[in-house]
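With one protein chain removed, the remaining protein chains of the complex are shown where they sit.
Showing chain A:
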Amino acid sequence: MGNFPILTAVTFLPLAGALLIMLVQSATGSNGQDEETRGRQSLMAGLIFSAATFLASLVMLVSFEVDAPGYQLVEEVSWFAGIQYKLGIDGMSLLLILLTTLLTPISLVASYGTVKQRLTEYTIAFLVLETFMIGVFCAMDLVLFYVFFEAGLIPMFIIIGVWGGAERIYASFKFFLYTLLGSLFMLAAIVFMYMQAGTSDITVLETYAFAPEVQTWLWLAFFASFAVKLPMFPVHTWLPDAHVQAPTAGSVILAGVLLKMGGYGFLRFSLPMFPDASQFFQPMMFALSVIAIVYASLVAFRQTDMKKLIAYSSVAHMGFVTLGIFSFTEVGVQGAIFQMISHGLISGALFLIVGMVYDRVHTREIAAYGGLVNKMPIYAAIFMLFTMANVGLPGTSGFVGEILTMTGAFQASTWAAAGAALGVIFSAVYMLTLYRRTVFGPVTNPALENITDVGKKDLITITPLIIGTILLGITPNLVFDITRESSLRALQMITGG
């Protein structure tokens, strides 16, 4: 590939697509066609661009050398005042970028036919969002990272606010302001680190030794941002609102990618840059993780709204991620990264599954369903697969992530691992209850009498996720080989390796 800036290409390809769609649509004017036709054309164009981005990210995967330490495919241009436009990837960011580029076209396909209003703007918002998400994962400069991290809020804010449910305004504001408040603390920390170290280059800062008392404050500032994003107990309350109000595709991206930025942040910044503080806060993180796992699982059990249930299940599953990260063991960190990828696939699929019946019946109330297996056998099978994956059935990717994070946690604290194991049981309780109440039993709701089984579009969206979930469940080493170097680097300042 030579010096071709593949990362810049992958990052900005969706943005270029968005601009192109915008220009073409405004240049052609209404042109006699109605808004819906034009919107559908935009969606198709957006799909092509996001698919092209996915292919480009596969090129990235091919040119990635698994065993090489450090960051690869680095691109560097000076931006301003010592801050650089610097991109680079390691195994962890590579996989998260792949997850992003996979989920974006899937969510666009899922929107086909279901989103009818203002499809052009919708497509543009998703493409812009994709650029920012990819940017977050490959930024190698703190300020650049912050720019991408924050910028992603605006398209998501608009997606929830424009195409969301009845309470969308409240939900979008809550999402935005929660995340923003956390991020501003991080910005303060970033400015301080930049002042102190004289650079905002992540590779330099990873080995820069901040004084322990300074580390504590910096760690807390980053924690404020990542804990909201992840989200961790007790700042998770924006997530159920945002998920319930967001359109299906928005939920897929939110759960699949945006939540992962929190875990990514902990691994990329908190651990290597503030090792002392990370160790100092380990008990707190364990406690919050276990509370998140147990509490969110219990809350999930009581939900009457399908999306809210899955949202709380996300909070619980992200608890495993923090548990694994703060175990400071290789197996725990590997498990945490795996769990992020796996949860991206599974929760994305679950939101799609909810979306499928929502499109047909227009309600997310669990009580409105029941007996779906009689009418939608294929749907029931797919739902069963992902229910099991979410519970952590061996053979699915959910199992690998949970078992590894718990193994890691067990080495650090038996109690934490025991608490988390409780969460696994609870997750079986709420997921199986959800499944039983929606799929089994007699058909009671007359609206379900004429419901049709999954269509071609649904299969297109869900099949890649089925393949991914099972493939990673059977051969998890596909992921581990790629992420080994990143997990070791995240830990090197703590274990001294």
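Here, contacts are C-beta pairs under 8 Å (C-beta built on N, C-alpha and C of every residue); 3 or more make two chains touch, one makes a residue touch a chain; residues count from 1.
Here, contacts and distances are computed from a predicted model.
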- Item | Absent chain [UniProt protein name; select from "Chromate transporter", "Cytochrome bo(3) ubiquinol oxidase subunit 4", "NADH-quinone oxidoreductase subunit N" or "3-oxoadipate CoA-transferase, beta subunit"] | "NADH-quinone oxidoreductase subunit N"
- May I ask which residue of A:Phe64, A:Tyr112, A:Phe192 or A:Tyr358 touches the chain that does not appear here? A:Phe192
- Task: Tell me which residue among A:Val24, A:Leu184, A:Ala197 or A:Ile470 touches the hidden chain in the full complex.
- Result: A:Leu184
- Which listed residue (A:Phe176, A:Trp238 or A:Phe351) would be found touching the missing chain in the intact complex? A:Phe176
- Which residue among A:Ala51, A:Val74, A:Ile154 or A:Val214 touches the omitted chain? A:Ile154
- Message: Across the whole complex, list the residues on chain A that are touched by the chain not included here.
- Response: 22, 26, 78-81, 118, 121, 143, 146-148, 150-151, 154, 157-158, 161-162, 168-169, 172-173, 176-177, 180-181, 184-185, 187-188, 191-192, 194-195
